[in-house]
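For this view, one protein chain was removed and the others were kept in their places.
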Amino acid sequence: MIPYRRYLRKLLLFLLTLPVFFFIFFPILWLFSASLSTQAELYSIPIHWIPQHPTLTNYLQIIFPSQAISSVPRAFAVAIWNSVKIASAVTVICILVGSLAAYALVRIPFKFNRSIQLGIIATRMIPEVSLILPLFIIASSLQLINKPVILIVAYMSFALPYAIWLMVAYFQTVPIELEDAARMDGCSRLGILFRIIMPVSVPGLVSTAMFVFLLAWDEFFYALIFTSTLASKTAPVAIAEFVGRYAVNITGMMAGGILAALPPIILAFIFQRYIVSGMTAGAVKG
Amino acid sequence: MRTMNKFLMGLLTTILVFSVVGCGAKKTGPVTIHILTMDQAGLKPAEIDQIARDFEAANPDIKVNMEYVGYDYVHDKIVTGMAATPPAYDAAMIDVIWPDEFIKNGYLLDVTSRVTADMKSGMFPASWNGVTRNGKIYGMPWLMDVKYFMYNKDMLQKAGISAPPKTWEDLVADATIIKQKGIAEFPIIWSWNQKEGVVCDFTALLFGNGGAFLDASGAPVFNNDKGVQILTWMKQTLDAGLSNPSSVSSDENAVEADFLAGKSAFAVNWLFQYSDSQDASKSQIVGQAAFAPMPVFAAGAAAGIVSASVDGSSSFAIMATTPYADQTWKFLTYLASNAVQTKYSAEMLPVWQSDFTGSALATLEAATPINPVTVPAFLAQFPYANERPTVPYYNEGSADLQLAIQQALTGVKSPKDALDAAAAAWVALAAK
Partner (left out) sequence: MPRRSSLSLRQQDARTAWLLVTPALVIILGVMLWPIVYTFILSFFNAPTGLNQVRTFIWLGNYIAMIKDPEFWDTIKRTLYFTIVSVVLEMAMGLGVAQLINSHPWGWKFLRFALIVPWAVPTIVNGAMWRWIYSADFGALNGLLMQFGLIKHYVPWLTFPNLAMPLVILADAWHTMPFVALILQAALAALPEELDEAAAVDGANAFQRFWSIRLPLLRPAILVALIARTVEAFRVFDIVYIITSGGPANSTLTITFFTYLNSFPWGKQGVGAALSFLISIFTISMALIFIRVLYRPEETQ
C-alpha cells in the first residue's frame, strides 16, 4: 500500500474509535464525576459535568467506615470482599469441573454426549426467579442461609452450564491435529487432556474464567434473598441498600458502584495478556 | 498418570467437602431470635443494634440478631423466609399495607392477649390501625408516618401569596401564579411513577374529595364520580404544566431531589423530605421549606373534611410459626417501651402519646433543631391519615390501580375507562 494511503487508513480507523470510546466512557466518567459530588451539587441545573466542589466524602465513608454517618457505607467494604470470595470460588470450581466435562463432550463421542449437552443448555433456560423458593427451602433446612457457601452453590447452577458451554465452543476451535499426533504416540485420553490440551487452552480457560467471574459478581436476586446479614451480603445487595424507603444516598451509591466495578476491571487488566496471547497465536500455530 | 490421579482425588474431595459442609452443628445455649427490619426507616441500624445489645445485657438468655434490608425487598424476604421451617425470621417490620395479605397467609401471630391495656391506651390509637384487624392485634407499632404537604416559603412570598392553599383548587390557582411569574416552571412535583407511591398520593386526593376505595360491602367504588374527578384533575394539572411532567416517572426520592433543588414550590412527601431540606449538603433550599395541612377538594371541605392524607406507618409483627414467640415479644416490648423511645426521640417520633403532652412535649421539641417544626406538623396531620384498602389481595390490586392511573396520566386511556378496568380487576380478585 502506498505509504500515505496507509497513513490515511490508520487515521480513519482511529477516528472511528473515538465515538466508540465516547460511548463506552461517557456514562462511566459521569458516574465517576457524580461520585465526587455532594448531593446538592448533583441536583444543580445546568448540569455540572465536573463538580465545582469535589469531595471525597462518599469514598471516605466507604473506605473508612468509622467516619460513616449511616451504616450502609460501613457494610460496603465487607460486601465487596464477600463478592470477591464468592465469585472467585465459583470461578475456580467452574473452570476445574467444567473444563473436564467440556473436553469430554467435544472430543469423546460417547453415548449420552448429545443429550448431556442439550440438557446443560436447557437448565439455563429456566428463569432464576422461579427456582429461588425451593432453593431457599433446601438452604434453610441445611442451615445455610446467610452463609457464603449457599451462594456459591446456588450460583453454580447457572455458572457451570454457562462455563461448560463456553469451553465447549472454545475446545472446538483447538485443532484436532494436536491430539492425533499424541495419540499416535500412544497417549491416553486423560494424558492428552492434561499434557497437551490444557496448556494450549490457558487463554480460553482464562477468558471463560473472566466471563464466569463477572456472571457471579453481577448476580443480585439470589444474593438478596439468601444473604442479608452485614457479614454475608454481596456488593450488589449493598448497593441496592443505598436506596432506602425514606432516603436515598445517591452519591454514596455512585461511589459504591465505582468501587464495586473495580475488582473485575483489575482482574481483567492483570489477565488480559493471557486472554489475548494464545488465542491469536497458540491455537492455530501451536 | 500420577499427577492426574492426584487431580481427580482433589476434585472428588472438593465435592465431598461440599456435601459435608452443609451439615451445620446444632446450636446450644442462649436462644437467638432473628428480626428483619427496614434500612433507613426510623432509627439508624447502629442505634437499633445498641438497643439490642442493651436488651441482651438485661436478658442474658436471649440473643438478638437484627438484619437490615431496603424497603423494596422486605416483602420478598418475608415470603421466602416463611417458606422455611423454622422460619428464617421470628419477627419482621411490616408496612401498613401488608397485614391483610400476611394474615390470610397465616404469617402473623395473634398477640391480642399479650398487649397490655397500658400499651393500648398509651400509644397513639391511630398507630394501632396498622396492626389491628377484626379486633385482633397482630403487631407492635413502631414508626408512624404520614404524607405531608410541604411548600417553599420563599417562592410563595415572591409570588405574593400570603398563605399556603387550603384546597386543591386553591393550589392550582397558586401554582398558576407562580408559573406565570416565572418563579418555577413546574410548581408542583408528585411521586406518580408505577409503584406504591402513586397510590399513596391517590389515597390522599381521593379521601380529600370525600371518596373511598371500597363501600360497606367491600366492592370497589374508587371508579365512581369522585374517583374519576381526581384522576382527571391530576391529568389536567399535568397538561396545564403545573405538575411537573416527570412526576409520571418519579418516586418519593425524585420528588425530594426536585424540591430540594428549589425547582418546585409544592411537594407532597413523607417526613424525611423536611429533615433533608435542612441539610446543606443535600439541599439548596435550607430554611425555605414549611408544612401546611394537606389540602382537600372544595367538595370535601363542604362535606366537613378538614384534611386528608395517607398512612405510611410500619410496625413489628411476630411470625406465627416462630418457636420463640415469648422471647420475641419480650424484645418487641422493650423496643417499643417508653424509656427506649424517649431516649431516641431525636431520631424518631415516639409512639407514646404521653411524650406529646406537657413537659414531655417541650423536651421532645427541644431534642433536635427541626423538632419544633416537625412535631406540631405531625400532631396536626397524623390524625387525618387514611388507610389504603385492608384487603388480602391489596398487592395485586394496587398494581392494577397503579397501571390504571399511569394509563390515564399518559393518555393511553381515559380516566373513567382506566379506573373501571381496575375496579373490574379488583372484583375478580375479591372473588378468588
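As written, the chain order gives the labels A and B, with residue 1 at the start of each chain.
Quick note on the criterion: a residue touches a chain if its C-beta (ideal position, glycine included) is under 8 Å from a C-beta of that chain, and two chains touch if they have at least 3 such contacts.
Keep in mind that what you see is a predicted model, and the values were worked out from it rather than measured.
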Self-check item: Residue in contact with the excluded chain [from A:36, A:166 or A:212]
Solution: A:166
Quiz item: Which positions on chain A touch the chain that was left off?
Solution: 10, 13-14, 16-17, 20-21, 23-28, 30-31, 34, 42-47, 49, 93, 97-98, 100-101, 103-105, 108-111, 113, 116, 120-131, 133-135, 138, 153-154, 156-157, 160-161, 164-166, 169, 172-173, 188-190, 193, 207, 211, 214, 217-218, 220-221, 235-236, 239-240, 243, 250, 253-254, 256-257, 260-261, 264-265, 268-269, 272, 275-276, 279-280, 283-284
Quiz prompt | Those residues of chain B which, in the complete complex, touch the missing chain | solution = 8, 11-12, 15, 75-76, 79, 82, 101, 104-107, 193-195, 244-250, 254, 257-258, 261, 263, 320-321, 395-396, 399, 402-403, 406-407, 410, 412
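In the analysis below, only the chains that are shown with their structure count from here on.
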Quiz item: Taking each chain's centre as its mean C-alpha position, how far apart are chain A and chain B in Å?
Solution: 36
Self-check item: Touching residues (chain side chain A, partner chain B) in the complex
Solution: 38-40, 43-45, 70-72, 93, 96-97, 100, 132-133, 136-137, 140-145, 149, 153, 190-191, 194, 224-225, 228-230, 240-241, 243-248, 250
Quiz item: Touching chain A in the complex: which residues of chain B?
Solution: 1, 3-4, 7, 11, 14, 18, 21-24, 36, 38-41, 44-46, 65, 67-73, 76-77, 80, 83-85, 88, 145, 252-253, 256-258, 260-261, 263, 270-272, 276, 280-284
